[in-house]
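The other protein chains are all here in position, but one chain of the complex has been omitted.
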Amino acid sequence: MNEMAMPEGVIGGGWTYVIAGYAITAIVLAAYAWILRRRLRRTENAEDER
Amino acid sequence: MRVLGQIATLVRKDLLLEWRGRTRGLSVVLFGIVTLLLFSFAVGPDSAALRAGAAGFLVLALLLSSTLALSEGFRLEHENHALEGLLLAPVEPMALYYGKALSNTLFLILLAPILTPVAVILYAVDAGPATLVQVIGLWALAAAGLSAPGTLFAAMTSRLRSQDVLLPLLLFPLVVPVLLGSVKAIALVLGGDPMGQLSSWTVLLGAFDVIYWTLSGVLFTHVVEEGV
Partner (left out) sequence: MKRLRWDAIIGLVGLLMLLVGSYIGLFAAPPERHMGEVQRLMYVHVPTAWISMLVLTAAFGFAIASMWTGRPKWDAVMTGATETGVVLGALLTVQGMIWAKPTWGVWWDWDVRLTTTLIMVLFFTGVLVLRSYVAEPERRATWSAVAVIVGYVDVPLVYFCVRWFRSLHQVQSSPETVASTMITPLRINAFAMLFLAIWFVARRSRLELARLRRESVALPPRRAPRGTAVPEAPQEG
């Protein structure tokens, strides 16, 4: 795989960080989608009332 | 040629105003000195640490003073609608920008002969006259780099109530290259430059200046078209 092998061994205990990284990604994307939806709905409702 | 004449007139006007309202300039100078003093309190009376950070403190004092100077510059123009008068005169928008940016730069450069000796004394830096001249030269490059986008942003934010927050919010991230470049270059001048890195930092500062003095001048025309 990696030809330029570094002397240290494998970094252990990585799963915690991997889960944290994927969770943060999911949360941020979902939160932004949700916020956009709310803002859009509010603005378009206000438009309809006019 | 006409534009150059207009720029010269505008700079003369700004400097004259600056001279007549000396207290304003004086308060910026005092602000800079107080900042330098506060940095030494924040680090503590550890003279080695102070000397190591001297360049950074000096540039930060310049940066913080610059926001005061920049926002004041356009605030004056809005009193009595002076800016509209200038545009109706008619002064070219580009001349207006370069005049303003130039007088901001000059004002910030004038801080150097006062703040640099104060920093040298407070932080116990070994610096002869030749070193000081070099520092002031780099200071001038940094001042030009701060003024170019700073004048543009000051024009945009000058009529907003929250200018004091908005101007640093836009300016500080943008001028990171100026900050890093001048801090590193001044540190190398003060502490010696064994690896000959001074020139590359100076080139970086110069590049920033050239890019932003050109770009901001072009963009400013559009900014005032919408009415500042």
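Letters A and B mark the chains in the order given here, with residues in each chain numbered from 1 onward.
Please note the rule applied: a residue touches a chain if its C-beta (ideal position, glycine included) is under 8 Å from a C-beta of that chain, and two chains touch if they have at least 3 such contacts.
In this text the structure is predicted, and so the values were computed from the model without any measurement.
By the touch rule set out above, chain A reaches the unshown chain at residues 1-6, 8-15, 17-18, 20-22, 24-25, 28-29, 32-33, 36-40, 42-44, 46-47, 50. Residue positions on chain B in contact with the hidden chain: 78, 81, 84, 149, 152-153, 156-157, 159-162, 166, 169-170, 172-174, 176-177, 180-181, 184, 197, 200-201, 204, 207-208, 211-212, 215-216, 219, 222-223, 225-227, in rising order.
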